[in-house]
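The structure under discussion appears below in the form of structure tokens.
Only one protein chain is missing from this complex, and each of the others stays in its spot.
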Amino acid sequence: MEPIVEHSGGVIGASWLMIAFPLASAAILLLGGRRTNAWGHLLGVFAPVASFVVAVMCFLQPSGRYDVGLYDFIPGVAKVGLLIDPLSITFALLITGVGSLIHIYSIGYMAHDPERRRFFAYLNLFVAAMLLLVLADNYLVLFLGWEGVGLASYLLIGFWQFKPTAATAAKKAFVVNRVGDFGFLVGLFTIFATFGTFAFGPVFDNAAKASNGTLTAIGIMLLIGACGKSAQLPLQSWLLDAMEGPTPVSALIHAATMVTAGVYLVVRSGAAFFPEGATASLIVTIVGVATLLAGAIIGTAKDDIKKALAGSTMSQIGYMMLAAGLGPAGYAFAIAHLLTHGFFKADLFLGAGSVMHAMKDEVNMRRYGALRALMPVTFITFFIGYLAIIGFPLLSGYFTKDGIIETAMDSNAILGWLAVIGAGITGFYMSRVVFMTFFGSKRWADDVHPHESPSVMTWPLIILSIGSIFLGGYLILSNRLMVYLGPAVGLPEALPQFHPFSPTGLATLALVALGAAIAWVRYGSAEVPQVAPRGSFLTTFARRDLYGDALNEALLMRPGQWLTRLAVWFDNKGVDGVVNGLAAGIGGSSGRLRRIQTGFVRSYALSIFVGAAVLVGAWYVVGNL
Amino acid sequence: MTDTITAPTIEYLLLSPLLVVFGAAIVGVLVEAFAPRYLRAAFQVPLTLLSLVAAFALVIFVVVKDGVPNKAAAMGAVAADGPALFIWGTILLLAFVSVLLIGDDFVPSAVAVPGSVEEERAVSEGAAHTEVYPLVLFAVGGMLLFAASNDLLVMFVALEVMSLPLYMLCGLARRRRLLSQEAAMKYFLLGAFSSAFFLYGTALLYGYAGSIDLSKISTSLSSVGGQDSLLFIGAAVLGVGLFFKIGAVPFQMWKPDVYQGAPTPITALMASGTLVAAFGALLRVFWVALGNLEWDWSPVVWAVAILTMVVGAILAITQTDIKRMLAYSSIAHAGFILTAVVATAGAKQNSLALSGILFYLVAYGLTTVGAFGVVTMVRDPGGEAWHLSRWAGLGKRSPKLAMVLAFFLLAMAGIPLTSGFFAKYAVFSAAVSGGAVALVVVGVVASAIAAFFYVRVIVLMFFSDPAADGPSIVMPIATRGVVGFAALATVVLGVFPQPVLDLASKAAQSLFVR
Partner (left out) sequence: MTTHYLVLSALLFAIGGVGVLVRRNAIVVFMCVELMLNACNLAFVTFARQHGNLDGQVIAFFVMIVAAAEVVVGLAIIVTIFRTRRSASVDDANLLKY
């Protein structure tokens, strides 16, 4: 890893513009109110595009790790600054690039929404916060961005707040994220207590001097934060409900960018708190594998197209987490998969949005079918995204997922095989989505007239699908991304070689093909019932999100309620006595003391006179001590 | 030997901000005397605003031209040093925004008995009370001089020049005349009473040191040793006058009554400008003249600071009138600033504490002007709606206004990302580094109590249902500008405090001129 150097001026010095554009746009749109309705969406699109241009210009500068100090926030304690290094640039490019496409798509998708301006304001706010998160040069500012994306996510999930489900989902996302944030905060405090600073540079440099226990504790706390934000077990339950938000939100925030913040956090802190073989890293890999399987299983049973994709998102982020726990050998694959996933999952979500747009916002796949002829562009782009995610040879997902599986296999065979099984399930559930939506017979109602979406929506799909085809190969072949990221996250001792036909790779492909075949038999060639059959115990298990909510309810909510009741009881009996007594005491003394203010000017004069006498006396006493 | 009188040297450039303000005030009086009634407002408003802007520009010009000066100008009568210039700039800024708040709050004819024929005639003639403007200018000039006076006589004269117009201004409210006049009388009697104490303290210190020059008092303290009843009584009695002006307990009684009764723009000016000026003078007396006596006065100021913070915060809790509540909050804030006044353990700490105080004064001044600006906007048929019950549900009727006020209140409570947080942080950290840890503990507890009543107003505005016949919102463009500016300043100083902190620490670097 390269040391971080101070930098000012030049293009890098102007990198704060990346955050400033969308932030200013959000402020204008929110403060401007209805006046900006007419052109609000155009400004909203301009901002991320402008940020993208800045990001590209930063990318084209000589590679290095630059710390751009902006100003002292609390002198001597916290500075506000940006860290421009290969890792943060990579993220910035993803956020602004994919973000811009999704903004453009939203012009069409939200065209009929009376609140479109507000929607763009929130999206801009999200982009600004997300950029702050990845560009921060210290944990405190990172946390600011972290909370900022949480806020934007909350606002956008609940964007259609007139739907009770959306309002509830927003609240759920917020509450579950608070649990994660609490962990993050404790980690933050521990970091400050241990190192006396929040800045990445000094923290990473001095990490070796801290005790092992402290480092593990910080690592676990940060991981809890990451689990909340990235919907990893056990804090995964909010993501499926978050699909209540408008589809572009699901694509941008709950697939491509925000949910990868946890991966970013782990990779960014990797050198200090998640070194290869450490306890914290092991936990990261376990969380990753568990989530990738859980997400995949949930994905198999969902009839709601967005929820099926959400399960898939969980699962794919599980892959990234797994890789992030494997040290420098895994980082590049984690980030590479994150980037390609950003493309193909955004592609899939926007495709799903396009389908919903055509189907009067119907989300149940059992009411789709045979759409491939009516929506050719959507079908082709969706199909490319599908091939990419299942790891069809030579498409993006093939390279990046295979890299993760190979690395995991090298590190621990159990992890590796579980990841392979996950890939097989991916083949099944993604094929199921495609077959149910685009193949088979038409199952929609008579008053629905599917049509292709306008070009403002299809062009982003086309661009994203092109990325889904080529990006993976570009990043992985000749280890381009790994070498590029090396200065920021470190390099493994030996650079991995890409084997097109390794045994693991072949096994993976075989399982994926098997999964796809099963899906074809059940959902492609066979008639799909319009009402979901009851299914086996396992199906129900998957449909109910592996009983995640029930588990939360049984394990956390009910005991929580009991605990609350107990606490309330204790509070009423014990604490309230003290607190209320204190409050009543203060209030009472206030009520009594204010009577001294009689309103008579002479009594005020008396107070001055006596005060003067006391002052003289006190001074006299002190002076003669 | 022939005694010739040598003409004193006057540094006109250094004193130009003062001269501009006083000059404009005198011109304003002439306008009142000679200009026809219908033209006066057209003269007075631009004249007042322009003179304040010009004075502000001159402050900047002085610093830009020769750097931060550090000398006693006008034969040692007026100190022109970093803190003085910073305070001048602050007062001029606060006065400017306070003047913008002046709308139709003033009575058309002060001599007329409320409800009488004369008053009706004055109203129907469309008479406007334009002498408000020169009075404000005189008061501002007095504030400038008060914070920069380098001897006790100038300080006394400045105190009176500042206070006399304010006494008048307090009594000129158009609505609720009885309250306004009562406030004026109480302020006047108590102010005169306390300035008599100030003067007696001056006399005793003169008797002790043979001079009223702050630096000469300081030198005679170090040579004589400082064990003298003249000195103790003099210093304590002098302190009464200063503590009265900042509203420290037990000399705070006037503040709630006067703040409530005075026309709200004047309350804003007093709560911001007067407080700033009074702290400038207080620091000068305690740090320059009595600097060598620190071991004696610091326990006394400790006690006063604790009392002020606690009493201010506790009494604010049960207030039902928003202006009165803000007055008590102002008392508590004076206590918070006092914590940094005692933090004097060496030149470095002094400069740290001084810069913290300067920052606090700017931040608090702007926030408080903004808050009073909001108060002027919420109107009942009979005038501003002061009673808190009238503010219930304001968040639903006028969400933007309520949010801005909520923001000001949070800033006063010292929530991070507002200017109030850094202000409190600055004074408390200075107090800690000066060894006053216990004081800071009390300060934090008082802040917690204070947060209660700030948040209570926010809860009232947002979580209760608006009354059917709730107050109407009047938003003159100037007031809106003031409130917007104050809100912006509160945000900027909360997120990006560095430039102003730097400015304050630069101003505080060389401390006061001796």
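For clarity, chains are labelled A and B in written order, and residue numbers in each chain start from 1.
The rule is simple: a contact is a pair of C-beta atoms (placed from the backbone, for glycine too) under 8 Å apart; a residue touches a chain by one contact, two chains touch by 3 or more.
All of these numbers come straight from a predicted model, not from anything done at the bench.
In the full complex, the chain left out of view touches A, B. The missing chain, though absent from the display, is touched by one residue of B:Ala35, B:Val157, B:Leu417 or B:Val491; that residue is B:Val157.
Of the listed positions B:Leu199, B:Met270, B:Ile314 or B:Ala334, the one in contact with the omitted chain in the full complex is B:Leu199.
The omitted chain makes contact with subunit B at the following residues, 110-111, 113-114, 153, 156-157, 160, 164, 167-168, 171, 177-179, 181-186, 188-189, 192-193, 196-197, 199-200, 202-204, 206-207, 210-212, 256-257, 260-261.
By the touch rule set out above, subunit A reaches the unshown chain at residues 594-595, 597-602, 605-606, 609.
Assume only the chains that are shown with their structure count from here on.
Taking each chain's centre as the average of its CA atoms, subunit A and subunit B sit 48 Å apart. Note for the complex: subunit B touches subunit A at residues 185-186, 189-190, 193-194, 197, 226-227, 229, 231-233, 235-237, 239-240, 243-244, 250-251, 253-254, 256-257, 293, 295-297, 299-300, 303-304, 311, 314-319, 422, 425, 449, 496-498, 501. Residue ranges on subunit A touching subunit B, taken from their complex, read 71-75, 586-587, 589-591, 593-594, 597, 599, 601, 603-605, 607-608, 610-612, 614-616, 618-620, 622-624.
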